[in-house]
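Quick notes on the structure that follows.
Note that this complex is displayed minus one protein chain, with the remaining chains in position.
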Amino acid sequence: MTHSNVTRRRFLGTTAGFAGAAALGSLAAPAIAQERSVRVLTVGDPFQYSLRELLPEFTAKTGIKVEFEGLGYDALQARLISSFVSKTSDADVINVDQMWAGQYTDNGWIQPLNDFAKGDSDFNINDFVPETLHSISTWRGNLVTVPVASYSQGVMYRKSVFEKLGIDEPAAGWTWDQYKEILGRIHGQEVDGVKMNGTVVCGAQPVPVVHMFSQLSASLNAPWFKAFPGAETWDFTPQMNSENMKRAVSLYKELYGLSPQESINYTWFDAGTRFSQADIGMFYWWSAYFTLVNADGYMTGAPSKVKGDFGIVPCPQDGTNPSRVSLGGWSLGMPSTAGRPEEAWEFIKWATSAETQKAMGLNDKFGHMFSDFSRESLFADSDLLEVYPFLPQARAMLNGADGKLARPPAPIYTTLEGIFGLELNKVLAGQSDVDAALEQVNTLYTNALSGNFMLPYVQPSFNDTFDATKALIASLA
Amino acid sequence: MIGQNTATRKITLYALLALVMLFFIGPIIWFILLSIRPPSTAFTMPPVLNFTPDLGAFTRTMVDPGDNSGQAVNSLIVAISAVLLNLPFSVPAAYALSRFKFRRKKFLMLWYLSLLMAPPVAFLIPYFILMTNVGLSGTYLSMVLVMQTLTIPFSIWLMKSFIDEVPREIEEAARIDGASGWTIMFRVVLPLVMPGLIVTSMFAFVFAWNNAAFPLVLSSQRTATLPIGTLSYFTNTGVTWGNIAAAAVVAMLPPMIIFLVFDRFVVRGLTFGAVKG
Amino acid sequence: MATLSIQNVAKNYGEIKALANVSIDVADGEVLVLVGPSGCGKSTLLRMIAGLEELTGGQMVLGGRDVSYVDPKDRDVAMVFQNYALYPHMTVFQNMAFGLEQRRLAKDVIKAKVMDAARILDLTHLVDRKPGALSGGQRQRVAMGRAIVRNPAIYLMDEPLSNLDAKLRVQMRAELKLLREKLGVTTVYVTHDQVEAMTLGDRVAVLAPYSDKIGSNLQQVDTPHKLYEEPRNIFVAGFIGSPAMNFFKAQIARKGNGLIATIEGTDIAFNLTEAAHPHLSALAGYAGKSVVMGIRPEFFDAPSGAPGRHPVDLDILVSEIVGPDAFLHFDLPTPTVKAEFSRSNDSDEAGLNGARFSARIATEKLTGEAGMISLEVNVAKLHFFDETSTLRIAT
Partner (left out) sequence: MSHAQVAPARPNRLRAWLPFLLIAPSVILLLSLVLYPLLFALKNSFYFWNLQRSAEPLQFIGLANYKMVLSGPEFLPSLTNTLILSVTGTIIEFALGLAVALLLANRLPGMSVSRALLILPTTIAPVVVGFLFRYMYDPAGGLAGWLLTLIGAPPPAEGILGSSTTALAAILFADVWQWTPFFAIVLYAGLLSVSPSLIEAARLDGASAWTMLWRIKLPLVMKTAVIIIILRFMQLFNTFDLVLVLTKGGPGLSSRTLGYTLYQQGLVDFNIGLASASTWIIVIMVNILVTLYAAIAFKNWEW
């Protein structure tokens, strides 16, 4: 073997090594940074599709390039928390579920937006329906996110079915007893050759069942905790075995009895889809479905069997007690680690602006499917009313709506929701009765809350009332 | 079974085979049909089969807005990189385990095997933290690296069985012929275990291609892979069955094509060296 | 071409001694055959010559150069493996050219050398085939060809014929012999087949599994003829020759100025006189003691009455007639000589029973196939061995 051979081989080896390193490097290297850009991480709800269509307009207007990613609920949650743990963020703007806003802020993962909002005349905070800001976007007297899609809950009923069965169309101010009575009259009847179910519920654990059930606990005035969030001193002693809670769960179980049995496993959209198949008399659900049930399937645009054949009415109330509507939705927040806060704010402001929200509502690419406005002005917009004639009813439902009451954003909400959702599911499945289930929930809540140092609660409280939110809005206007 | 192939026996066997194929392949076809059928027929029973195929779901997922086209490319990058990163680690180890005797070898083989049994969910958050700490979070490399915990052990087991079957005298002949270690590796051993390299690469590719757990936390928008894409159609407000099916069909095709094209290596590869052919 | 000197070579696997104290000198152009039962270390020794096994002790000197720690590729050896170890993915031509390519010879030189070897081995029409498409014999030739083209200092062959069927083996054996006459290269050849050993070897080294008694694996190195005529010990005597030598326990006693050797437990006794037996004087020292007596089957013969022959009547159990030769098997009520002394080729070890013996005579002289048959033994050819040292008793 000659020396030159060795050299040549070594040369080849070195070259290969460099090539390999370069290949690895290209796998690891982030894409080239844009001069002005913003990274947005959202959940794959309908607003996301509408919003995405408009992104070129944002870039044209501001010169900011947008990297936009929509994820499923679980994936989004996993990605967000992972990034919080490592104290990095791969996004400048993130979607925050109503329940997450508190813990994200307390842990310093997202930053209050007060300073951005205050000096910004374009933001026009006064145009927001205050209930949406209160339910979705405030925490400890700060504006921590901005709503991008807010949902209330209302009843959808089949006009033709009511007519054929001679049932009067319901009106605001009706009671859950009436609701139940109507369902009883529909359930099992055959209408136009279709065997009707009274209603449909969401039974799937853990999140969907809690989402739908919590409208009942809100209506029946069954709070989760002794004093939270509207209290001078917070007290998280669980109230899950209260009489009202038992009534609410019993009612929910009754509603399940008037539903297709498979709804034990229904998630959000299963319930909506089922209604659009025309064998459900009436159900209450997030206002997003006022639009979505018109389509036969999601993002397809084909009309469903119930299109034009359903009315919308506010949720019933508990006797003479005023109705409490559960309000939920998605908002945009800014991670504390956001690399481009200015651009992020630009984006948040643009995406939540009346102009953009209106354009989202009018977007028809996959059929009209976004009417979940938070801005007062849009509910009376004539262009939007043409597409979404129910907007006045939807607006009315927001009055007095309170998401923080229905699903209190306690710092370990997800854990509590998991416990509750499981037990609710067990009640529906007949694996547990109402009393036993709620005692179990109360015990597990107590354990979880004390295990998480929330019982007794020694950290600072904040009397989070609707008035406090209104004061905040006034201070930021 | 020679000598027993009477007509009845044949008919019975073919009937059984038809049943087996229907059972295992039918659902796949049913799912592929979902991707091209009008949504109105998706949940109609008895099944509607005379529909006009609609490629709309493929258009939506792959062209406009085409969320999944980029993800398909990402999947390809991740899966191919996973193979390329895998082989330099697994082939030498498999070679050593096949050719040398040393203490604790059995332990080592079982240790590799045990890695395939770790609960992947448990590792997601630690991996995210680890990758973030080394500045790799959201990159292809982070996914490719952690996937090696699944692919390298499997590859080593597979490759070892292939190398076991190359008579060591062939290597000795090459040594006596004057070949260097590299020459023996690249001109003698590797060509002889080519089927093994193909099978190993196939499995590494498919493992990486199909993995959903790691990209769930380790990918970013730029690097998200197809399984993440299919997951994103399953949202709170709706499930877009057509889109899911279309994206899933695109996700299913490469592994299927690979396994069908290289079919003859599959049977050979899956004996894990436990049977000598 | 070169000389090979194996000097005190040893190989240990941990505590186990596989080889110890083996020293053999191979002359330039000589064929040395290593023979022995399985486990005797013959293949290990060959692989140590090749450099495929590390030496634990001793030295390997090839062509005057100490190659003990030289890589195989730098030793200038060529080897033919038992399973041929052809490169299955290369054609016959590429198989033969591979070694030359590694030595970076010019392409046309390689081609000339390969085609030359192909012609010698009658492989010219097969050069573009891959080994998978060749018959066993053809593969064997390619393996030979791969060694030949290299023109090495020494050929090493590890049971190159054992994978061939009997007929082909005989044919290839002859061809090998011819080839080696033509090439005249120093060769070390391993086999467990003593016929191969005897026909191919200029000298044959008989190896046995290491035992402390001898302190080496090497039993004897000699020409085939001398191995047969003058085996150094019981092992070699039993190993060389087919069917194997019959061993008996025999009592030596004086008789007149000669000796008498009586097979224990029988009345068969051989009179040994100065004229009838060449090693009588050495044997005389064993008078009154017992020794191991060896009679090769071919030392039996039909009665002829010639001088120096001793008649015996044997009760033949069965006889096998193999063409011109007949093998007669008989039992004697005599104690068994320990099996390890008489270990023969591993292939026909199974039937070895210390008390069963065989004789070989010309078929034409056979008077019956079973029952009492009268034979005679050539007394001069009787071998006697010391019971404890196992060495042959000779002057």
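A, B and C label the chains in the order they appear, each numbered from 1.
By our rule, a residue touches a chain if its C-beta (ideal position, glycine included) is under 8 Å from a C-beta of that chain, and two chains touch if they have at least 3 such contacts.
Keep in mind that this is a model prediction, so the values were computed, not measured.
*Asks:* Which of these touches the unseen chain: A:G44, A:P130 or A:P411?
*Replies:* A:P411
*Asks:* Out of A:I94, A:M196 or A:I264, which residue would touch the omitted chain in the full complex?
*Replies:* A:I264
*Asks:* Quick one: which of A:Y49, A:F84 or A:F310 touches the chain that's been left out?
*Replies:* A:F84
*Asks:* Which chain A residues touch the hidden chain?
*Replies:* Within chain A, the residues that touch the unshown chain are 74, 77-78, 81, 84-85, 87, 103, 107-109, 203-206, 260-265, 273-274, 277, 411-415, 418, 422, 425-426, 428-429, 431-432, 440, 444, 451-454.
*Asks:* Which parts of chain B are in contact with the chain that was left out?
*Replies:* 1, 5, 10, 13-14, 16-17, 20-21, 23-25, 27-28, 30-31, 34, 42-47, 88-90, 92-93, 95-97, 99-102, 105-106, 108-110, 112-127, 129-130, 145-146, 148-149, 152-153, 156-157, 168, 171-172, 175, 206, 209-213, 226-227, 230-231, 234, 241, 244-245, 248, 251-252, 255-256, 258-260, 263, 266-268, 270-272, 274-277
By definition in this document, only the chains that are shown with their structure count from here on.
*Asks:* Once every inter-chain C-beta contact is counted, which two chains account for the most?
*Replies:* A-B
*Asks:* Please compute the C-alpha centroid of chain B, do the same for chain C, then give the distance between them in whole Å.
*Replies:* A distance of 55 Å separates the two centres.
*Asks:* Go ahead and note the Å separation of the Cα centroids belonging to chain A and chain C.
*Replies:* Their C-alpha centroids are separated by 90 Å.
*Asks:* Which whole number of Å gives the spacing of the CA centres of chain A and chain B?
*Replies:* Whole-Å distance between the two chain centres: 36.
*Asks:* Would you tell me which residues of chain A are touching chain B in their complex?
*Replies:* Of all residues in chain A, those touching chain B are 1, 9, 23-24, 27-31, 39, 41, 43-46, 49, 52-53, 67-75, 78-79, 81-83, 85-86, 88, 90, 208, 267-269, 272-273, 288-289, 292, 296-300, 302, 366.
*Asks:* Quick check: in the complex, which residue numbers of chain B touch chain A?
*Replies:* My answer: residues 38-40, 42, 60, 65, 67, 77, 81, 84, 124-125, 128-129, 132-133, 136-142, 144, 180, 182, 216-217, 220-222, 224, 228, 231-243.
*Asks:* Along chain B, where are the residues that touch chain C in the complex?
*Replies:* Per the touch definition, chain B meets chain C at residues 167, 169-170, 172-180, 183, 187-188, 191-192.
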